[in-house]
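One structure below.
Of the protein chains in this complex, one is absent; all others appear in place.
Labels A, B, C, D and E are assigned to the chains in the order they are written; within every chain, residues are numbered from 1.
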Amino acid sequence: MFTHQKPLQFTARPDAPDPAFARRFQEVLGGKWGEMTVAMQYLYQGWNCRLPGKYKDMLMSIGTEELSHVEMITTMIDQLLDKAPPMAPDDTTGSTQASEFGQQNPQQTIVNGGGAYPHDSNGVPWSGAFVTASGNLMADFHLNVTAEMQGRLQVARLFHMTDDQGVKDLIRFLVTRDHMHQMQWLSAIEELKADGLDGVPTPEAFPLEEEFDEFSHTFIQASDGEAATEGSWASGPAPDGRGDFRSALIEAHGQIPELAPGDPRLYGTQE
Amino acid sequence: MFTHQKPLQFTARPDAPDPAFARRFQEVLGGKWGEMTVAMQYLYQGWNCRLPGKYKDMLMSIGTEELSHVEMITTMIDQLLDKAPPMAPDDTTGSTQASEFGQQNPQQTIVNGGGAYPHDSNGVPWSGAFVTASGNLMADFHLNVTAEMQGRLQVARLFHMTDDQGVKDLIRFLVTRDHMHQMQWLSAIEELKADGLDGVPTPEAFPLEEEFDEFSHTFIQASDGEAATEGSWASGPAPDGRGDFRSALIEAHGQIPELAPGDPRLYGTQE
Amino acid sequence: MFTHQKPLQFTARPDAPDPAFARRFQEVLGGKWGEMTVAMQYLYQGWNCRLPGKYKDMLMSIGTEELSHVEMITTMIDQLLDKAPPMAPDDTTGSTQASEFGQQNPQQTIVNGGGAYPHDSNGVPWSGAFVTASGNLMADFHLNVTAEMQGRLQVARLFHMTDDQGVKDLIRFLVTRDHMHQMQWLSAIEELKADGLDGVPTPEAFPLEEEFDEFSHTFIQASDGEAATEGSWASGPAPDGRGDFRSALIEAHGQIPELAPGDPRLYGTQE
Amino acid sequence: MFTHQKPLQFTARPDAPDPAFARRFQEVLGGKWGEMTVAMQYLYQGWNCRLPGKYKDMLMSIGTEELSHVEMITTMIDQLLDKAPPMAPDDTTGSTQASEFGQQNPQQTIVNGGGAYPHDSNGVPWSGAFVTASGNLMADFHLNVTAEMQGRLQVARLFHMTDDQGVKDLIRFLVTRDHMHQMQWLSAIEELKADGLDGVPTPEAFPLEEEFDEFSHTFIQASDGEAATEGSWASGPAPDGRGDFRSALIEAHGQIPELAPGDPRLYGTQE
Amino acid sequence: MFTHQKPLQFTARPDAPDPAFARRFQEVLGGKWGEMTVAMQYLYQGWNCRLPGKYKDMLMSIGTEELSHVEMITTMIDQLLDKAPPMAPDDTTGSTQASEFGQQNPQQTIVNGGGAYPHDSNGVPWSGAFVTASGNLMADFHLNVTAEMQGRLQVARLFHMTDDQGVKDLIRFLVTRDHMHQMQWLSAIEELKADGLDGVPTPEAFPLEEEFDEFSHTFIQASDGEAATEGSWASGPAPDGRGDFRSALIEAHGQIPELAPGDPRLYGTQE
Partner (left out) sequence: MFTHQKPLQFTARPDAPDPAFARRFQEVLGGKWGEMTVAMQYLYQGWNCRLPGKYKDMLMSIGTEELSHVEMITTMIDQLLDKAPPMAPDDTTGSTQASEFGQQNPQQTIVNGGGAYPHDSNGVPWSGAFVTASGNLMADFHLNVTAEMQGRLQVARLFHMTDDQGVKDLIRFLVTRDHMHQMQWLSAIEELKADGLDGVPTPEAFPLEEEFDEFSHTFIQASDGEAATEGSWASGPAPDGRGDFRSALIEAHGQIPELAPGDPRLYGTQE
């Protein structure tokens, strides 16, 4: 069960409106790797977690925190939209205005009346498909590391796309939390191993004897890029401790496919 | 530049048709974590890679191999659809047939004439949004680990949803390659660090002094789940080597948001 | 800022698993009119609300409550999936099992490992496009009435699609809150009028003298359905108090469109 | 059955081309609340209406009229695109041109050859998910009121984003019809009640005794916004005539969720 | 401008309800190649047609007819849904019922109350992206031939998926019109050539001297399939009358791509 209080987790107040940045900031709100995604992803992982205890509780805490990040970015975008120009400026004095008019998202004014929405920086709606909650914590925690890396990367890029100190301060807060969350997921991955719950390869519980040994440690060269085999993935010990990497040119081990004629009631081409 | 040869990388031949499994197998072809995704993700990462050498070459090799996986699963699904029943069976003798009719995907017959397509197990189209190629290899390699884990997880689950030995053999091949690829990405992550190219937090190059220290090592409790602070993410040394984790209840550090009235020409509610 | 506590707002515990209902229940979780939509819609309306006070505060309260509804339905679906059959039942004894196998959503097992996700009853992902927050409270509150009506309608239909008392109890709770919320939005609409903030037509502030009088009270018959003019919308006083409704056959008042030839560099067909 | 005649319902002729407005005008053609949506929504509601007579006939009339609105906006956009600049202007004399180039939609030229299409102002395709036809007229008529309000709101905003008198005249026509249609749906809602067909709460036919009384009139405070209980939705008589509103802090009435371990063949994390 | 009359263009009355077929029939209503697509595609092509006269007028006629096809299929689906079973049948007497329950679309009851909607046979919404109106009639008429072929193919397949004579009669009508429309578009293609308006290659007006001669008539073998060069596309005169086809193995004529390091503020991996 959730409750809400009115003050924000961190200050979200720009020095001045900036409709072009209001468009770009949507990316980390409603884009694939934005705050909507991590909030929902961690909450669904928590709700679906069938193992009670520290992992489930932790997921609920971080998912709830991310909701507060959604709230801050929304509030920031609203203020960046305070003076979006309704028409193309027709004077020739300020090219900044011209480029900002060009770059702005028309839906933020026409549809939202000067407000944020769960869409990305091109106005494509956020999708439930961005959320993954597989039931396997090892797989999901690795994804969560990624989510924080991609998120921090995007916010770090946005840091250089504005001079507004208020915006930069919020970005600094978000970047810091992404740093913390990266470490958190990396620690949780190690703890899963230490607890003997999940390992690599994931899922570890799948019987390894069902695998084909000749394919389990071979880097397959399907491109002629000669440097590819210089990496540690092509020779030397593999991280599963079960043998050495090797490399081989890609080879066909299967049949030339020949399909049976289809049911004539499907009117596929056949003789 | 690509070339193709007719034999498959591995045998793809079922013992018998099974339209219900033909629907389910679409998940690892055209679902979010299916072979379409990894093929395109690794290729776009390779094409966009601005650093020449082993990483770029390796990405092109594995992306190209994944195309051959797309081909095998497509070929398998086609054969599983050889005898999809056009109508609900009206006898009462075989509930297997009834459930298979119910579970089948109508588009595989009506639209494709008995064939596979780049859609998931519910018939939702594959989306270009599934592909991430951020330009930062550390972030992307972590995502790639995930992709192989989610992929192996799904194929391992499918292994228990069929008795067909031909299908199971292809699954065993795919599971084995997912195992190899997990190790490959983990090795590549270590190699990036060893080469001094990327580190954690990612992006490492973002100046840490821009972060707010009080938030960079704190696990924030936003849920009352009491076990959440028992994990290694809430106390003890953090993996960035820059201090110890601590935990704290979530607190508001920001303002109560008050927004300026909007432009009256936007007709938002205001006094 | 949000916080979470572990007990649910209301009990969510089915008497027994039911994978076919687990699919159908997704509709009111991740469908267009499901709990994800109302939670996000009310929160975005609240965040974007530029008028401080009772309306903004109320929006934040109800939006937060809806998050707790998301949580309960997710928890219920998880339990309904406790024993999803991995394969078609091959005995002929139980057609219920056969139909349940046929009706189940393969992603709930293959992708989620037996869990809920923000998708509808056909597995189509929830979309940010489902959220509307226009900045005009009169328009949005009317939409909110609708959301509660469509939501209650769907849950009421689901009530008759299960015999499970645990599921029915949760449905009864959801139906009751939808009842309350319908009344809440209707009261809020009256209060907006009483406060002189917004009226009908919406937006009321748009200057009525810009309208064309001959079209503002006329029901236009574009179909030959003879009963259409029997309604109160075709004669008698109009609810804006500015005149009487009338009806007229549809008529063309515009030009026959003739378009200029396009730029030849666009290669459109032209002489 | 439909027929078409060449003259438009109202004049659609701009004074001059304006590619930036051609992009923005797409919102009310192919956006969520645009003319495509109301045309299709009213037609599907009419086709699916199981009650013969005035409501069904009226739905077919208004749905058909909306098709004529789609036609007028399409025609207008085509003319606004008569001279879309193919390249960025490289002189520095006109910042209007620069901003218009920046704001234009590249698909209107590259894909459509200077034409409109069923997409919104950001180029996101119109979706069949925008249409709701629930079979319950009370629920749907409330949605239709909303559709006309959101539509009028957007067109009213666009009115201030252009100086072109031809465009403004078409907008004035559309605004006028939205005014009429708002009144029409409000009248139809009253008529449904007068005819004893549908009421509030909707669906009225769902047995009220299945509801939980303690939750049916309570405004639940899940946020600390103190003004939320000042509204008429928190005290005083409720519009269903069945009691008074009251308010209460949100409380947990449910269990702490504990889920059974999953099927081991799904490889979820478990001990 | 459009008008509507109540009788259908052709009879749409099934002998009996069939919820499983009601799902499948959605494909030719709201699928990629369904009646929604052709109706909207022909209308947008007509509206955007910049050449007045027979082509534009013909497009408006056929587009309007297709709206009447949408209406008939919607009406048919509604009747097929008259008795959709709300729950899985729990007796074992009728496996038809079991498979029909499994195959049905839950949204047709839960969302639409027993009605059709603009979605495909898997419940994926119709998309405005299905419509192409390029402004070049030769390109679009070729697409229109395709649309009628894919449409007829799907309806012909559906013909064998039902025994209901009422449904079969409507299918026969649709198949017949698809036959007519195929011929219509093929005739229109010839007429475009005869009128000297458009030719092949399309767009014909693009200056052929900008092409690279060595690539304009060569079938490039990128797969080792030995039979590919046996076709008329690999030798003999090409249909443009400008030379003979030849074939050649695929060859690289371009550079090995090496990309410049990115802007360091984008934090891509670089040395």
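As a convention for this text, contacts are C-beta pairs under 8 Å (C-beta built on N, C-alpha and C of every residue); 3 or more make two chains touch, one makes a residue touch a chain.
Since the model is a prediction, treat every value here as computed from it, not as a measurement.
Enquirer: Using the definition of touch stated at the top, determine which of E:12, E:70 or E:167 touches the missing chain.
Expert: Spelled out, the listed residue whose C-beta touches the missing chain is E:12.
Enquirer: Looking at the full complex, which residue from B:136, B:154 or B:184 touches the chain that isn't shown here?
Expert: B:136
Enquirer: Footprint of the hidden chain on chain B, which residues?
Expert: Chain B touches the chain not shown through residues 1-9, 30, 36, 40, 43-44, 47-48, 50, 57, 60-61, 63-65, 67-68, 71, 74-75, 78, 111-119, 125-129, 131-136.
Enquirer: Name, in rising order, the residues on chain A that touch the hidden chain in the full complex.
Expert: Residues 20, 23-24, 27, 31-33, 92-96, 98-103, 120-124, 153-154, 157-158, 160-163, 222-225, 250, 252, 254, 257-262, 264, 266-271 of chain A touch the chain that is not shown.
Enquirer: Which parts of chain C are in contact with the chain that was left out?
Expert: Touching the missing chain: residues 153, 156-157, 160, 265-267.
Just so it is clear, only the chains that are shown with their structure count from here on.
Enquirer: Hey, how far is the Cα centre of chain B from the one of chain D, in Å?
Expert: Once rounded, the distance between the two centres reads 34 Å.
Enquirer: For chain B, give me the residues that contact two or more of the other chains.
Expert: As it turns out, chain B has residues touching two or more other chains at 5-6, 32-33, 55, 86, 92-95, 98-99, 101-103, 109, 113, 122-124, 134, 136, 138, 153, 156-157, 160, 203, 206, 222-223, 225, 250, 252, 254, 257, 259-260, 262, 265-268.
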